[in-house]
Each structure stands twice: as C-alpha cells, then as structure tokens.
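Each chain you see keeps its place in the complex, though not every chain is here.
Each chain gets a letter, A, B and C, in the order it is written, and its residues are counted from 1.
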C-alpha cells in the first residue's frame, strides 16, 4: 500500500487550501493510500477548537477535519513549535494529535512514499 | 504557472515521461479559454495548450477547484444551465482521483504553488 | 475628524509581513483593525496601539474566547464608523 504525508501550512478560512487539502486526503484514502497529515506553520490553526461558521457562509473546517479518523487518515501530527509560536497549546485543539517538532519533518518524510505541502 | 510550464518543457526535453499535469486551487485559471493576454505578454492558457498538443500530455483541471472559480466545460455548463463554457479543450475537468492516480504511477511529483 | 491614520491589516501576521510592515510605518496614535487572517494576531497584543478585531472573522476561526482582553471586538457597522472618523485608512495585504 502506497503512503502519502500531507504537510498542511495554511490558515483555514483565508483561502480554500485547507478545504482542498482535506479533499485530497479523503480522495487518496478512497484509493487505499495510507494518508498521514502534518499540521505546521499557520496550518495548526485549522485544528483550533470552537470554529463557528454559522453566520459566515463558509464550510466549517473543524467539522470536516474531525471526520478524518473515520476515513483512517492517521496519524494527525502537529508541530508543537508552531503551536507555541502562536500562543497555543494542545488543549486548544479539537482532536487527539501526535506532537512533533519542526526538525522532525525530514525524518517523517523518509517514512512515506510521497509528500505534499499544501 | 509559467514556472510549471518551463519545468514541464525541460522535463520532456530531457527525456522524462510526463504522466499528467494537474491544475488545482487558483491554478485552474490556466484552463480559462477567455483569457486575453496583453499584446506584449505570453498567453499562458494557450502556451499550455500548445505544449499539451505537441507532447500529448494529459492535463486535468480539478473539477471542484474549477467550479468554485467559474471554469466550466460544456458538460458542466449544461448541468448547471450556464450560457457558455470557458474551459479550453485541451484540459479535462475531473476529480482528485486523477491526482491520486498520477501520484501512484509517477516517480516524482512537483508542486508549483506561486 | 481625526488626523491619525486607520490601519486595516488583512493577512496572517505569521505567514505574511503585513502586520510587521504596518507596525514599522504607523504612529503610536494610529488605531489598527485586524481582519481576515490577521485576526490571529489578537491572540496576543502586537503593540501599544489601539487594536480592533472583526467579530465575524474571530468567530469563524474559533478565536472569540481566546483573544487578549485589551483588543476591542467590533462588527462591520463599527468598522464603517471607524472609517468615518479617520481621514485616511491604509490596507495592508
């Protein structure tokens, strides 16, 4: 089985990158690819608890991300340096994640067949 | 997407097999047939079209990115009752499965994000 | 009418230089509105200026309960009133 690591670096609502990354993860998972996601840089903001799109006409990124484990997208990794730089901690996040550091990215890449930043 | 085109040309010129070019996010605008370039500047959609025709390269616009940004072919124009279609013929509108397939069969993926 | 300049910062302070460039150019008396991805900067108070942040952008991003207490939460009508009050406004994007 092929494996894919997606490195998600973009904040959730300023562009459609976050939603489109989730679509890629689900598509790859549907093709039996083992998909992992690493949230780093502004990408960690996608995981913030309490996103409320009731009044904005946007798709709720938090809600869609929470479905990833059901599609066997795992692990969900988070760069704890990026969290700390934004005054955030694991308790601000909406799902169980595995923590890593920025310097682990190269070693992580080596474990997967393909890597995509988005 | 000028960089992506120059890279694709160099890859083909050096004997690489280019399996597919997948246009995603804002890059789906590269398939817009209505693009009018200023006289002294390159028309990027047409340059990609020539490249694809010359080298028989498969080019796909991500359909969900494209619909959100108003790039449609005849099939989608009919489905949504639009007055016309603006996707260039050389580009297929298709799903992310096309990206996944390309990833699985290719040795390398190059991403041009800016 | 107030002769200070109103600044509208519209991009993420971590991904772009918008806020940093604004702070380098503004005066201490200039008010700064955080909107769009710039509202993440409301998690801390970036400078001594008066700061405002747009409620819908905070809400969408899950920030409403997390922001620094010194930052004023405003709605679009308040932004209209702010733009009335200051002779010039500058957008940073």
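Throughout what follows, a residue touches a chain if its C-beta (ideal position, glycine included) is under 8 Å from a C-beta of that chain, and two chains touch if they have at least 3 such contacts.
On a predicted model such as this, the values are computed, not experimentally measured, just so you know.
K.L.:
Which formula, in the displayed labels, matches the entire complex?
P.N.:
A x2, B x2, C x2
We take it that only the chains that are shown with their structure count from here on.
K.L.:
Once you find the CA centre of chain A and the CA centre of chain C, what distance in Å lies between them?
P.N.:
So the centroids are 27 Å from each other.
K.L.:
Quick one: report the Å distance separating chain B from chain C, using the average Cα coordinate of each chain.
P.N.:
Computed value for the inter-centroid distance: 38 Å.
K.L.:
Touching two or more other chains, which residues of chain A qualify?
P.N.:
Where chain A is concerned, no single residue meets two or more other chains.
K.L.:
Could you check chain C for residues that touch two or more other chains and list them?
P.N.:
none
K.L.:
Of all residues in chain A, which touch chain B in the complex?
P.N.:
It is residues 2, 4, 15-17, 20, 23-24, 27-28, 30-31, 33, 114, 116-118 of chain A that touch chain B.
K.L.:
Taking the touch rule as given, give the residues of chain A at its contact with chain C in the complex, in rising order.
P.N.:
Residues of chain A touching chain C: 9-14, 41-42, 45, 48-53, 55-56, 58, 62, 85-88, 92.
K.L.:
Where on chain B is chain A touching in the complex?
P.N.:
24-25, 62, 64-65, 68, 95-97, 99-101, 103-104, 109, 111, 113
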